[in-house]
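Only a single protein chain was left out; the remaining protein chains are all shown in position.
Labels run A, B, C, D and E following the written order; every chain starts at residue 1.
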Amino acid sequence: MEPKTAQNSLTIMNELVLPNDTNPLNNLMGGRLLHWMDIAAAIAAQKHCNRVVVTASVDNVSFQHPVKLGDVITIKAKVTRAFNTSVEVRLNVWAENIPTGTKIKSNEAFYTFVALDNDGKTVPVPALIPQTDGEKELYEGALRRRQLRLILGGRMKPEDATELKALFKIS
Amino acid sequence: MEPKTAQNSLTIMNELVLPNDTNPLNNLMGGRLLHWMDIAAAIAAQKHCNRVVVTASVDNVSFQHPVKLGDVITIKAKVTRAFNTSVEVRLNVWAENIPTGTKIKSNEAFYTFVALDNDGKTVPVPALIPQTDGEKELYEGALRRRQLRLILGGRMKPEDATELKALFKIS
Amino acid sequence: MEPKTAQNSLTIMNELVLPNDTNPLNNLMGGRLLHWMDIAAAIAAQKHCNRVVVTASVDNVSFQHPVKLGDVITIKAKVTRAFNTSVEVRLNVWAENIPTGTKIKSNEAFYTFVALDNDGKTVPVPALIPQTDGEKELYEGALRRRQLRLILGGRMKPEDATELKALFKIS
Amino acid sequence: MEPKTAQNSLTIMNELVLPNDTNPLNNLMGGRLLHWMDIAAAIAAQKHCNRVVVTASVDNVSFQHPVKLGDVITIKAKVTRAFNTSVEVRLNVWAENIPTGTKIKSNEAFYTFVALDNDGKTVPVPALIPQTDGEKELYEGALRRRQLRLILGGRMKPEDATELKALFKIS
Amino acid sequence: MEPKTAQNSLTIMNELVLPNDTNPLNNLMGGRLLHWMDIAAAIAAQKHCNRVVVTASVDNVSFQHPVKLGDVITIKAKVTRAFNTSVEVRLNVWAENIPTGTKIKSNEAFYTFVALDNDGKTVPVPALIPQTDGEKELYEGALRRRQLRLILGGRMKPEDATELKALFKIS
Partner (left out) sequence: MEPKTAQNSLTIMNELVLPNDTNPLNNLMGGRLLHWMDIAAAIAAQKHCNRVVVTASVDNVSFQHPVKLGDVITIKAKVTRAFNTSVEVRLNVWAENIPTGTKIKSNEAFYTFVALDNDGKTVPVPALIPQTDGEKELYEGALRRRQLRLILGGRMKPEDATELKALFKIS
């Protein structure tokens, strides 16, 4: 399998916040946004793997700004690193109120996906070659985030997470 | 404000996995489940706060078992701890295929919510008093998870996260 | 087939009333609630039968209280009695406006379901053993309600409905 | 208020059965059909009352024939009788599989609606004048069905239901 | 194959404009209406062809009147002419605000559909025999509209469009 670039998987999604996406204060509900992000990220992961993919995890996502009815959501998704049969996808989300001319960065997230063949078995995926400085930084951090997922999922002991320890500046 | 028990906020939600909730392999899409979990957790948070609430964050969620078309999803949500104007909610999710009699624990997650008044301003919420051993353990861990959210959101330095360091067994 | 208890089929469903569920006065539309009730009752029927089930009938349902946008609907469904290849399910529905702290019993209903095998043919279902006094009363009434359904469906003559006549206090 | 004819409220609705409307056997779910019927009946009731209307009740509905994915549903709704602030609507439902050329009568039902002013208060509605023999028969039966609803809703004693007793051929 | 009348394919569809169908000014979005029109026209085309049909084109549609939340949409669809393996369908759309008693003609459109067999191959369809003067006029115009579609789709040279030239009064 030929390695691929991050740019190759770039996926852009725009959605209009409609009434059913909002709570009684007319704010976009977090769960709806997580759903849109999952679809955008799955498309990016599919582009890299050329396979059907299923969501394996979503990392911590925070919602710090209310998004209003009628706002336009823009999601950009790009694969950051490929592992054996899975990929990590970076998402950036903006919310724009066009009539008032305001646009805010509303969220950042990492989703991971596993690639499956037609029988639903996991299959190897192409490697990812980062190119820009930003892509290289995301590529490096992917190991550390993976260790955090394994610890939080109870599948790695914290003391074995050598990459993650760097986050806490521990030698 | 009277403190409340965790039991008071218990919310149970059952959903049937319909065709539009699935990918081309007939598996429930992760984003749809995150959306249902958000609604269940928001109801639990509302019961504790007696306020409109908005999602503040979702912690790392992993998806280890495929859930199929026609399966019944059961989500149980319960508040674990109240902070000043926010609450943390614990979710447990099961997927059941009733004709074949199989039921698996499919996911666990923590969502946090902020309580708002009618003008959309944050408001204080009642304290939570844990009662069972399980509730006490979740209550204790809430501080540590909160520090992890703050670090991952870039709002706390790792070296200040005294509670979280315990996770890595660092003095 | 082992008989089962009513408790075994208990199904709880919570739904948040969103904009698309409401009419121009911001009240939950009756048809949407009937749809949610059908899903909750079908899950309860499935749990009893361990089979795919299809709706056979819904009895008279009345809507006496408006339910508002943002309210939380709680539906409890439980099998009351099993017949040869079908079951009757009792539903109780509450509507709660959490910020204002009001909760009303909004509806009661009976749905019936037929159990099907994978070829879509009807199949026998386990018997139901009522345990509490309330369950026994619902179990007894099931025959009478069944006669009413048959009469209303033109499949039984009113004079043959011995159980139903008791409702009219006729010897 | 001028009285109106039944014909004036005639409402026809066609719907295509899409994947999300079906269960895992590819049959239309009963709850979805009840939802469509509610919308069709509400439009008929609105046409008679020239008011916003809300569902007050649905009478016993039975589902005797499976309706399949891709079938076309035709619903005809017509007001049968007006009471003080409410109307009864008759629904007939057909399911047609056009490629195979089969069309069956799938359901019959009565829904009732209450008319509301802009403040959500009940308001008087125009009388209905039945014209054809079929309309006159439905008009006559409306009183009897109303008594059955009141009894089943616990708001009338069976022995006071003089119209309904005729159904049981009791003097 | 027996020829058929236009009346045979008449399809009537009523829809209630719900919150999710509207933009932030509470007006029905054009795209939602185009979607409903596609379903109504597909049912009419199916009735004529007794086949699964797929949309081949939609002609110019204009939206000159805002349609509001709570309005009732009525769509009438009827086949105007059959070609070898396709049909043209005429749609008329009205929007009615029942409480205020206003009803406007909101749109007119032509959709075309291709008939397919179970393998997804195109199949011949029955001829259409127009009967009323209106049907005959639509039947005649169908050739001209077809030429316009072919030109706009780059599949016919404008100078070969003999029927269409009549529109421009060119000999």
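Brief remarks follow.
Keep in mind that, in the parts below, a residue touches a chain if its C-beta (ideal position, glycine included) is under 8 Å from a C-beta of that chain, and two chains touch if they have at least 3 such contacts.
In this text, all values refer to a predicted model and were calculated from it rather than measured experimentally.
Considering the entire complex, the omitted chain makes contact with A, B, D, E. When the missing chain is restored to the complex, the residue among A:25, A:43 or A:104 that touches it is A:43. For the chain left out of this panel, the touching residue among B:24, B:101 or B:154 is B:24. The hidden chain makes contact, of the residues E:18, E:52 or E:138, with E:52. Listed for chain B, the residues touching the missing chain in the whole complex are 19-20, 22-24. For chain D, the residues touching the absent chain in the complete assembly are 18-20, 69-70. One chain of the complex is left out; on chain E, the residues touching it are 23-25, 27, 29-32, 34-39, 42, 52, 54-64, 66, 111, 116, 120, 148-149, 151-153, 158-159, 161, 165, 167-170.
Everything below uses one rule, namely that only the chains that are shown with their structure count from here on.
Comparing contact pairs by residue number, the interface of A-C is reproduced by B-D among B-D, D-E or A-B, since over half of the pairs coincide. At the interface between chain C and chain E, under half of the residue numbers involved are used by both copies, so each side presents largely different positions. For the pair chain C and chain D, the distance between mean C-alpha positions equals 20 Å. The multi-chain contact residues of chain E, meaning those touching 2 or more other chains, are 19-20, 70.
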